[in-house]
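All protein chains but one are shown in place.
Coming up: chain A.
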Amino acid sequence: MACLLEAPLRISVLSEVTATSRHYVDRLFDPDPQKVLQGVIDMKNAVIGNNKQKANLIVLGAVPRLLYLLQQSSSSLQLRTECAVVLGSLAMGTENNIKSLVDCHIIPTLLQGLLCPDLVFTEACLRCLRTVFISPVTPVQLLYTDPTVIPHLMSLLSNSQRTQEYITQIFSHCCKTPEHQTVLFNHGAIQNIAPLLISPSYKVRMQALKCFSVLAYENTQVSMTLVNVLVDGEQLTQVFVKMMQRDQPVEMQLTAAKCLTYMCRAGAIRTDDGCIVLKTLPCLVRMCSKEHLLEERVEGAETLAYLMEPDVELQRIASTTDHLVAMLADYFKYPSSVSAIADIKRLDHDLKHAHELRQAAFKLYASLGSNDEDIRKKPILESGVIELLCSLTQSDSPALRVNGIWALMNMAFQADQKVKVEIVRCLGTEQLFRLLSDPDANVLMKTLGLLRNLLSTRPHIDQIMSSHGKQIMQAVTLILEAEHSIEVKEQTLCILANIADGNTAKELIMTNDDILQKIKYYMGHSNVKLQLAATFCVSNLIWNEEDGSQDRQDKLREMGFVDVLHKLTQSADPNLSDRAKTALQQYLA
């Protein structure tokens, strides 16, 4: 039988099976239909809220028998309905239960059952189908394998509030890809589900709203169609706006905001439309605040980041709305300083998922000011974002560390001294050097990039090397000696090249024979990029416009650098030969 467990597990479970459970299953095989019916009813009562009982019955083979009874034409309507109800109850157990049910082909059987005209029976089948489909272990593709299923479900929508609730929940959960969106759209999802937005049942309204959000996501066809829909004479967008009002449950506000966000990003609503600027944006900002649960704040922040991503004006408004930037700074200290934690269970849950909040807040930060100088520069020093980016670099998640250090690298690009000093202060030299030995290559690359940016423009180079030069040279040496990719070595040599541009900083290289030998080695390396970076470094060291260049030129000539440069002028690579020629010219002036 399809739903029996594998041998080792079966033995341990069977040892816990009681005689009573076996008895329930045996009664399903009674020749007397009345006894069978009573048996099913008793089984129904026995499993309510009892996961152990549910597991036992599944192991003992109740499911195939129940499915058989359900689809038998000789079974009474009452029996078939009770079977559907019991199966619905079994589906409310554990994920393992659901796997067993799916393996027993419960889905095609119940979908067949929907062809029956009886409302109570079809509601019971739909309820069970709903529970099975929304489980993460059920492949959603099973909804789409038979092409008659979707149109049939659409036709059942008008039957009752319950069918509406279950079917919309199935749709909203199972619509995961553009192909799914298209199938549902082509079978009239919009026309059929729109009226449900004003159903007297909250559950129906909520599920219908979720349907629209998954249908509209990155789908221009759907979004453009939605703009023209009227619900009881009112524009659909206005219906969504009403659902974002503060007196609505948070889930509804958030989902309605998502609908409008997705329609906007898909190009169906302008970013300067009142419903976006005056309604959706403030609603999402509200969702990010302390009073809300972690999941709500994560979704609010992510949706807001997505909404603003391509639009400078929205970013500007968001950055000045309700201290959003300061609010987000708190996210990185969560859960120590923010929302009221009502109980231990909540705290435990939130601690486990705090990184999701940080990640969402980061995406939001990345969106804010991504396109405009003023937004980018002004709130940065005032809001403490440097501090929070530095704290991201300490995260266990490599993705967060990369994003944090990348942001710091770009922030240090052509930054003035104030910002650079703040970055070094907040990060701390210990953390900086820890990042230079990070196992994640992306983190290493971006940390090298940050160092390169900090060490650019002469006064900054001298200032930083005078306080941290020794450690920086040590780190550079270690990286050049160790096994690393070409890209990493290239960045490191570029850092050396920048140091070589400093005034006083030059000496840290010139007095370090080991480093000089390494530079010479890389000038003769097989990879042109490394040769180029090393040559550029030498070029800076001997630049004859600088004081003391004569002495440096002499020392490097004695070490054999001039010979190496001559060789490089013959290189096949034009950039390299140019660079070597430029360097040699410094000796002639």
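In this section, contacts are C-beta pairs under 8 Å (C-beta built on N, C-alpha and C of every residue); 3 or more make two chains touch, one makes a residue touch a chain; residues count from 1.
As a convention for this text, contacts and distances are computed from a predicted model.
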item: Protein name as given in UniProt for the chain not displayed, "Glycerol-3-phosphate acyltransferase 4-like", "EF-hand calcium binding domain 2", "GID complex subunit 4 homolog" or "glyoxylate reductase (NADP(+))"; value: "GID complex subunit 4 homolog"
item: Residue in contact with the excluded chain [from A:Ala407, A:Leu432, A:Ile479 or A:Ala580]; value: A:Ala407
item: Contact residue for the chain not shown (choose from A:Arg80, A:Arg162 or A:Lys529); value: A:Lys529
item: Omitted-chain contact residue, chosen from A:Glu82, A:Glu165 or A:Glu490; value: A:Glu490
item: Touching the absent chain when the full complex is considered, from A:Ile198, A:Met224 or A:Val312; value: A:Val312
item: Contact partner of the left-out chain, one of A:Glu82, A:Glu123, A:Glu165 or A:Glu302; value: A:Glu302
item: For chain A, the residues touching the chain missing from this view; value: 176, 214, 217, 258, 262, 302-303, 306, 312, 359, 363, 366, 372-374, 398-399, 402-403, 406-407, 409-410, 412-414, 439-442, 445-446, 449, 452-453, 455-458, 461, 485, 487, 490-491, 494, 497-498, 500-502, 529, 532-533, 536, 539-540, 543, 575
